[in-house]
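Missing here is one protein chain; the remaining ones are kept as they sit in the complex.
Each chain carries a letter (A, B and C) given by its place in the written order, and its residues are counted from 1.
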Amino acid sequence: MTDSIRVSVVQLDEYGPWTVEPAPRRETDLQALQARLYADFADFVGRSDGYAFFNRFDNMLGIANDVDTDEYERFQERVRNRYPVTVSVGVGERETPVGAVEAASRQLQVAGSAQDPDRLEVLSAGPTTDSAGPITVGHFDIVGVTESFTDTEHAAAAGLEIQQSMVALKRRLLAEYDSIAQFVGGDNMIAVCPQLSEDAFGDIVDHVYDRTGVEYQVGIGSGATAHVAGGRAKRALEHCRETGTRVHEAVTARQQADD
Amino acid sequence: MTDSIRVSVVQLDEYGPWTVEPAPRRETDLQALQARLYADFADFVGRSDGYAFFNRFDNMLGIANDVDTDEYERFQERVRNRYPVTVSVGVGERETPVGAVEAASRQLQVAGSAQDPDRLEVLSAGPTTDSAGPITVGHFDIVGVTESFTDTEHAAAAGLEIQQSMVALKRRLLAEYDSIAQFVGGDNMIAVCPQLSEDAFGDIVDHVYDRTGVEYQVGIGSGATAHVAGGRAKRALEHCRETGTRVHEAVTARQQADD
Amino acid sequence: MTDSIRVSVVQLDEYGPWTVEPAPRRETDLQALQARLYADFADFVGRSDGYAFFNRFDNMLGIANDVDTDEYERFQERVRNRYPVTVSVGVGERETPVGAVEAASRQLQVAGSAQDPDRLEVLSAGPTTDSAGPITVGHFDIVGVTESFTDTEHAAAAGLEIQQSMVALKRRLLAEYDSIAQFVGGDNMIAVCPQLSEDAFGDIVDHVYDRTGVEYQVGIGSGATAHVAGGRAKRALEHCRETGTRVHEAVTARQQADD
Partner (left out) sequence: MTDSIRVSVVQLDEYGPWTVEPAPRRETDLQALQARLYADFADFVGRSDGYAFFNRFDNMLGIANDVDTDEYERFQERVRNRYPVTVSVGVGERETPVGAVEAASRQLQVAGSAQDPDRLEVLSAGPTTDSAGPITVGHFDIVGVTESFTDTEHAAAAGLEIQQSMVALKRRLLAEYDSIAQFVGGDNMIAVCPQLSEDAFGDIVDHVYDRTGVEYQVGIGSGATAHVAGGRAKRALEHCRETGTRVHEAVTARQQADD
């Protein structure tokens, strides 16, 4: 069996034009709309043990092996009945996260431009299997962030330094490991990866430290769903926090996932 | 009269520990919680024509000249009655946005660590005036983003490239112009600035293009509140989109703001 | 095969005490909390084609044949991670809606009082089958409500008259037909019923008219889930609105439901 991962891209339809028609809408209303739509999407995929990444807010990512394509119709219906905007959804499944995002994005791109007024509520999927999985999740955070940043630097400077190191981390994961990553608040970054060794994660953490001086630790977990893999990664990260280890993989994760 | 700007830092109390006690909580639930709390904060400051930046989600920023310190008690009450977490709020007012964030952050830092179990629901403000304002807002977006990124690159790559250029933009604004900035979705970045010339904004856009190859345009507006200034900035940005101008300031903005 | 219907009772744990400790909480915050929790519950059962009734808000009902008992754990987890309160859930399945509510309520009552501080996050189900269904839904509304009430009476008087007739309708359904009903906004009442004839619905509508002078029309539908049955009922009600018929059953509903 080959590993595979199923990803969805959720794109707001004609959102740019809507934000300025008939006149520019109030910024806090737009921010609140995007945040609530993301929260709803997180709830939606979370119901099936998936993960959601806000990405650019108007283009969100779902990592959801257990959500069938037609279940997204229910999400599209909910958005249509709850918000003044609609969404299109592309679904892709491939061996790597980046491959899956490419496949899902392609589904939407071939259906038309994101600002094409006729491209509304598209739902389009490439080939999927019944056996997507397992997934590997790396949950990163910054060693000693409260002491080093939150309690000592002002909020904007701390936010920027953290964000810069996150971009370096994300870039490394994407370019070298076909992995996708998302800042998930505070000093936390979650990566969805193909099967990678602890050594690979060690190299990633070292690379970011060399480039930015910010030291990350990472817990690693694998499982049939993002939630299961991510839960193991979080517990592995707790182990790092307690022991000072920089990289820790939940030991039997891969074997368990293969069950 | 000296310009001044009032900023609030909203910090979740003991949030890190809460997310892992008694066991790590489901990631999508945490994501949804943070996003909804941010949406509520955006609504709250938006009611008084302010702006909200999600920053790190567990440390949000409010740009809200017209929100008095004691009004934040109502926000703290609402959070306490609606969420399983509470928030502390620091308020600062200074001549520049960065100065104000420093002052607001300092209010919280002197009250105790963000992870101090006894530091709950702090509300603390430095000196404020009755005459905060005016504010200058720069609303940036990327020239031709739909054609260059959304419709041609996969969602994760497009997201990363945009994010990298945003970090360069944010860094420049913070380091050279005492300004704070926030990615607000899509390809949009909003900066809150001291009074800056069109030339200064031109230099910023050029700098980011030189460093990252991503070309921004920016609309600039000033006004008594973030909403008024930001509304003018958005309309100025519409002018950029229509004419191909890279930098445009709402002409009478500063004069109007002085009224 | 015997028809059966599966119902859940969702009860806020120790909610009364919480609303007044350490001091009475702001009423609008409590109202907003209850309404959002209900909206979330509606979304939750709606995902599986169920219906939600707000009932007393602190005791809500779910009509959800396709939600297994263990899926409610996910709802309990979501509430715990999102709100300052928790919920207990009882599940019952019987031949009639009232029987199912009794069975579900009993599950909670045997676990302890709603205000027992030790009775938190109970999840308890009586016997359930794999073949719950079909369900019959009656969707009632008031003939000519906009002309008779909304546009001619003040909002409080119109609300009271409508509510009085709804109580009469609900009482009749409960006492004579083992059915449960819920006001769902405007002039709409939804009843979940055992299999009843059009004549029975006609008697119900006549009874309410005799008692209160308010004339209802009703669309009737049956199906494997509340959503399917209710969708047919809504379309049947559209038929009433168009033709002036007071009672209309989607013709092949029962047969289709038996498929």
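Here, a contact is a pair of C-beta atoms (placed from the backbone, for glycine too) under 8 Å apart; a residue touches a chain by one contact, two chains touch by 3 or more.
This one's a predicted model, so the numbers in the text were calculated from it and none came from an experiment.
Asker: Can you list the shown chains that the absent chain is in touch with?
Answerer: A, B, C
Asker: Out of A:77, A:95 or A:147, which is the one that touches the chain we can't see?
Answerer: The missing chain is touched by A:77.
Asker: Given the contact definition stated above, which residue among C:135, C:162 or C:220 touches the chain not shown here?
Answerer: Result: among the candidates, C:162 touches the missing chain.
Asker: In the complete assembly, which of C:45, C:67 or C:220 touches the absent chain?
Answerer: Counting the whole complex, the residue in contact with the absent chain is C:45.
Asker: Could I get the residues of chain C that touch the absent chain, sorted low to high?
Answerer: 9, 11, 15-16, 20, 24, 26-36, 38-40, 42-43, 45-46, 50-52, 54-59, 61, 97-98, 101-102, 104-106, 109, 113-115, 146, 150-160, 162-164, 167, 170-171, 174, 180, 184-187, 190, 226-227, 230-231, 234-235, 238
Asker: Which chain B residues touch the hidden chain?
Answerer: That gives, for chain B, the contact residues 43, 46-47, 74, 78.
Asker: Where does chain A touch the missing chain, residue by residue?
Answerer: Considering the whole complex, chain A reaches the absent chain at 25-26, 29-30, 32-33, 36, 77-78, 80-84.
The rule is simple: only the chains that are shown with their structure count from here on.
Asker: If I average the CA coordinates per chain, which chain comes out farthest from chain C?
Answerer: Ranked by distance of C-alpha centres from chain C, the top chain is B.
Asker: Counting in whole Å, what is the centre-to-centre distance of chain B and chain C, each centre being its mean C-alpha position?
Answerer: Here the centre of chain C sits 43 Å away from the centre of chain B.
Asker: Roughly how far is chain A from chain C, going centre to centre by Cα mean, in whole Å?
Answerer: The separation of the two C-alpha centroids amounts to 37 Å.
Asker: Could you tell me the distance, in whole angstrom, between the mean C-alpha positions of chain A and chain B?
Answerer: So the centre of chain A lies 23 Å away from the centre of chain B.
Asker: Identify all positions of chain B at which a residue touches two or more other chains, and write them in rising order.
Answerer: 26, 29-30, 32-33, 36
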